[in-house]
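What follows is one structure encoded as structure tokens, with my remarks underneath.
Of the protein chains in this complex, all but one are displayed in their positions.
Labels A and B are assigned to the chains in the order they are written; within every chain, residues are numbered from 1.
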Amino acid sequence: MIGNIAHSALLVSVPVVALGVILTPVAIRRARREWLQLVYGAVYANFLLVSIATISMVVALVTHDFSVSYVAAVGSRSTPLLFTIISLWGALEGSILFWAWVLAMYAAAVVWLHSRRPGDLVPYAAMTLLAVSAFFAILLVGPADPFRPVFPVPSDGPGPNTLLQNHILMAVHPPLLYLGYVGMTVPFAFAIGAIISNEATSNEWAQLSRRWMLASWGFLTAAIIAGMWWSYEVLGWGGYWAWDPVENASFLPWLTATAYLHSVMVQERRNMLRLWTLNLCVATFVLTILGTFLTRSGILSSVHAFTTGSIGYYFLGFIGVVLVATLVLVAGHSDRIRTPGKLGGAASRETVFLLNNLFLTAVMLTVLVGTLYPLIAEALRGVKVSVGEPFFNRMTVPAMVALIFLMGVGPSLPWGSTTVADARKRLTPPLIGALIMAVIAIAVGTRSIYAILAFTFVGYAAMGNLREYWIGMRARRKAHGESWPVSLARLVRGNRRRYGGYVAHIGILFVAIGVTASSTFRTEREATLLPGETLTVSGKTVRLKNVWGREEPQRSVIGATLDILSKDGSVTGTLEPRMNFYRVSDQPVPTPDVKSSIAGDLYVNLMAFEANGANATIKVIVEPLVPWIWFGGLVIVVGSVIGMFHGGRRTAPEQSVAT
Amino acid sequence: MIKYLPAVVSLLVFSGIAGEAQTGTPPPRSTVRSDSALEARTTAVASTLRCPVCQGESIQDSPSELAQQMRAVVRDKLRAGETPEQIKAYFAARYGEWILLEPRMTGLNVVLYVLPVVIILGGLVIVVYLVRKWTRPV
Partner (left out) sequence: MNWKRSLIALLAAVPVLALFAFGFTRNPAEIESPLPGRQAPLFTLAVLSPGEGAMARIPGDTLRLADLAGKVVVVNFWASWCLPCRTEHAALSETARYYADKPVQFVGVLYNDEPAAGLRWISEMGGMSYPGVTDVESRTAIDYGLYGVPETFIIDPSGRVAHKHLGPITADVLRRVTDSVLINMAPAAKAAKSTAG
């Protein structure tokens, strides 16, 4: 019943969306702007219809309505309520529905906020959003229909993928990811709208799209960090990033979006890099679709990939349409969009932004080619190869280390130009930070050159960014006699974009320090212990207490209890790594236990156990500073929130560009 | 979970009887290893080999039985004096090039290693060119 309602809603959304797409150019060409209200109406109607379908799905999941195909595939009466609700995005069809819903929401928000703006930019952006929605609507009534009736109705289902029902972060990571991924359609829509409406020569589209990109970037960053955390807490190998195709798929648009957020400033300030910025904007969207395609089509093997049917072909078709349409549009109009560059001097923030964009793009291309290389090798050499962690680390770390350095240089240099002497004066003080970090790094035993450089540059960049606050606060105190906290608050409020950006930088530095420290100083040991035996890993000692078992409705749990011993042998805490055996799966899901402190994590995983409980094989990993990564993610989100809600920005004087 | 079922069921039964070692079972083994230099070298090699029964994980990171046994092979071969390259070649001859997480630097694979360097160097040239062009007085 509920399946029929939802399915009908989705069926209706197809012509509604199609009507909106077709009507937009007609309305504008024939100068019947009142028809645009119908287009906007289609956007709202689509949001309403997809909302009905999404809510229906949640209701069907919660009420265990196994007559709905998706519920029959992922639902189970024994699954706890929370995991039942979040299985909405736990498998292919549900995730497509969720995607369509988030997209419909973004489209409605864009129309709600911007439709009163004169000109053709917003109508064409709405049209682009509707066109992307149309693809998902077609998927949802065709190959990815989650509401197919099931007959006879099963009495119970298998429940969601066991990896996905094992941790609460699965309630957080996917929605953030979709909000980030799908949100990047909005800046893309403004870019396409700008080209079609001939407004790409003004900076208006950049101002509109920048804020949406920043919001999506914040969501995507949070999603990536949450995903790292999930993989750290669930997969049991003590790592958070494995350069898996799915991880790469989320990293690629992040890189271009980060490049965009920097280049768009150059565009707004100096009225240059217009074509490049537009390309980054378009590339970001294409990479989100590409990433989705790679993970949904099954052409690359990945831990996280969904199993698929014909949906991959639809995605390939969609990528084809998107690539062809955008390439033709952008390349065809590139002469008109391009603006002559003009720099005040080489020693300027603009130059640093050029380098920042170069390194971000280089990392993106390296990761992209590395991710696709198994496919390329098979096509050209006929051999299956793997491209994994050792390759990506070797090839991307140098550029990422360089980016950390630039993060300190950029904020220290002024816009426009400066003299070499002034540049030197500005770039010298952060060297103190660099020196301190270099000394610490070497003192604690860092030997890898990249790790030493990374620590050193983190020190440089931290000092460079913090010094900007200090300079600003000092100036305010002098001018207005404000106290330190008041001056900080007013400083940030006065230029949210700038100081929000610096907060995000500092967040990135936390992540960088956590990643560098945990990968450099990670020590691990694995041993089979008898109860009472101890295992010591870089000064941390654990003692196996016992091995136990427990029955739960949807799973059997085997666990080991370990005491953490202090130097004098007293017990300072316990750890309970477990293995969860779900009824529906033939693979146990490891559930490591982690004791965190500011200095790092003691990570313990149960690898194997004797059937009589006589022993347990335990892997103990000591990973310094891992919690700094999660904290850094939070700081980045705070930074992007500060940067998002700003009053507006003065723009570069309009230049009329000869066409 | 058919493979693990007996062990899980038996442990669920045993856990009722607190912790005591059961009679009639083989003496349990304990393997607290001590040679940390060998372990470090094993870890380094094992991190570059892909686990055949998992997806995308190295045999170092995978908890699967086969991965553990493959690590033992790596350890024994290192102890016997084989070089990491020889060990990688051994596994590649058995499992195919697929097992190497870092592709060999030969043939077409070279492109994979050269391309990022070309992009960065070429990009630097372009940035220098643009900055010079854009700072030239009109």
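One rule holds in what follows: a contact is a pair of C-beta atoms (placed from the backbone, for glycine too) under 8 Å apart; a residue touches a chain by one contact, two chains touch by 3 or more.
A quick note: this is a predicted structure, and the numbers were derived from the prediction, not measured.
J.: In the complete complex, the chain left out here touches which of the visible ones?
T.: So, spelled out: the chain left out of view touches A, B.
J.: For the chain that's not shown, point to the residue among A:Ala108, A:Leu300, A:Leu354 or A:Ile629 touching it.
T.: Of the listed residues, the one touching the omitted chain is A:Leu300.
J.: Where the complex has a chain not shown, which of A:Val328, A:Val571 or A:Leu634 is the residue touching it?
T.: A:Val328
J.: With the full complex in mind, choose from A:Pro80, A:Pro149 or A:Gly320 the residue touching the hidden chain.
T.: Residue touching the absent chain, from the options given: A:Gly320.
J.: Which subunit B residues touch the hidden chain?
T.: 2-3, 6, 52-53, 65-66, 69-70, 72-73, 92-96, 98
J.: Could you list which residues of subunit A touch the chain missing from the display?
T.: 293, 297-301, 312-313, 316, 319-320, 323-324, 327-335, 372, 374-376, 378-379, 383-384
In this text, only the chains that are shown with their structure count from here on.
J.: So in the complex, which bits of subunit A are touching subunit B?
T.: Listed in rising order, the residues of subunit A that touch subunit B are 236-239, 242, 244-245, 272, 301-303, 341-346, 351, 354-355, 358-359, 361-362, 365-366, 369-370, 373, 376-377, 380-381, 383-391, 394-396, 399, 417, 524-525, 527-531, 533, 535, 546-551, 556, 558, 581-583, 585-588, 590, 605, 607-615, 617, 619.
J.: Within the complex, which stretch of subunit B touches subunit A?
T.: The touching residues are 1-4, 6-8, 10-15, 18-19, 21-22, 25, 28-33, 39, 43, 47-48, 50, 54-58, 60-63, 65, 68, 96-103, 107-109, 112-113, 115-116, 119-120, 123-124, 126-127, 130-135, 138.
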